[in-house]
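Below you'll find the structure, written out as structure tokens, and then a few comments.
Only one protein chain is missing from this complex, and each of the others stays in its spot.
This part shows chain A:
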Amino acid sequence: MHKISKSKQLSENEYDFWINAPLIASKAKPGQFVILRINEIGERIPLTIADADDSSGNIRLVFQVIGKTTAELGKLTTGDTILDLTGPLGMPTEIKKYGTVMIAGGGVGIAAILPIVKGLKNAGNRVITILGAKTAELVILQKECREYSDELIIATDDGTLGMKGLVTAAMEHVINKETVHCCWAIGPSMMMKFCTLTATKHEVPIFVSLNPIMIDGTGMCGGCRVTIDGSIKFACVDGPEFKGTEVNWDEFISRMKQYKTEEETCLAGYQKAQVINRG
């Protein structure tokens, strides 16, 4: 059992938890994730480790409510417990000195870039961070990202904060003004696909972090398989980070939708039960 030691609501559907898990906190590196299961009837879902504090034994998870499990998780608060937490899983980001790096996070993906931003800054890089979201209130973790960035650009779809437009426009803007040695993009699959196209156009190497459907997260089922440079890889053990140019995006996006109907059924059932419980 893992206790939620701190919890905070970031936006209408986004939550920020610190959870007690000393073994994971002592090992977690940027780019890695955990698998969690809330209770006995729960499913296993992957979430990126947004931060880890070895001294207090806590890890930070930031998530968006998109289905039943995240809705249920969002109902939990400080002092509540989570049944199973496994990690840290996946290969860490290759943190080293590249020179100038650009890291783009979209929506809840901003939480996933935070440890990478931090790691690359501490490794002596010039860090340009781009935060993208639909609207101002969804631009999460601004303060933390700013702390570890030499430059921070915010882009919102509706122009309520920072520049109006997509992160790809912000990427163009940066690349046109200075040399970028390497970049990262984490967020919705469409965003990562288009960030890859933008980076490739300017011949900047790009890494993305894939978030396919996972079950065990330890390489024993292949549910998370993706085609990378023409061959099958398991995102949970070979990734989740891959070169954006090597990802078969259409296939990846199609496989994400596999359980759409079932996921909707499950969420609807949960919401109905919630309404009944509230009388």
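One rule holds in what follows: contacts are C-beta pairs under 8 Å (C-beta built on N, C-alpha and C of every residue); 3 or more make two chains touch, one makes a residue touch a chain; residues count from 1.
Throughout what follows, contacts and distances are computed from a predicted model.
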Choosing from "(2Fe-2S)-binding protein", "Electron transfer flavoprotein subunit beta", "PBS lyase HEAT-like repeat protein" or "Glutamate synthase (NADPH), homotetrameric", the absent chain's UniProt record names it "Glutamate synthase (NADPH), homotetrameric"
Out of A:142, A:160, A:227 or A:245, the sole contact with the unshown chain comes from A:227
By the document's definition of touch, the residue of A:146, A:181 or A:255 touching the omitted chain is A:255
Where chain A meets the left-out chain, the residues are 1-2, 20-24, 27, 37, 41-44, 57, 68-69, 83-89, 215-216, 218-223, 225, 227, 231-232, 237, 248, 251, 254-255, 257-259, 262-263, 265-266, 269
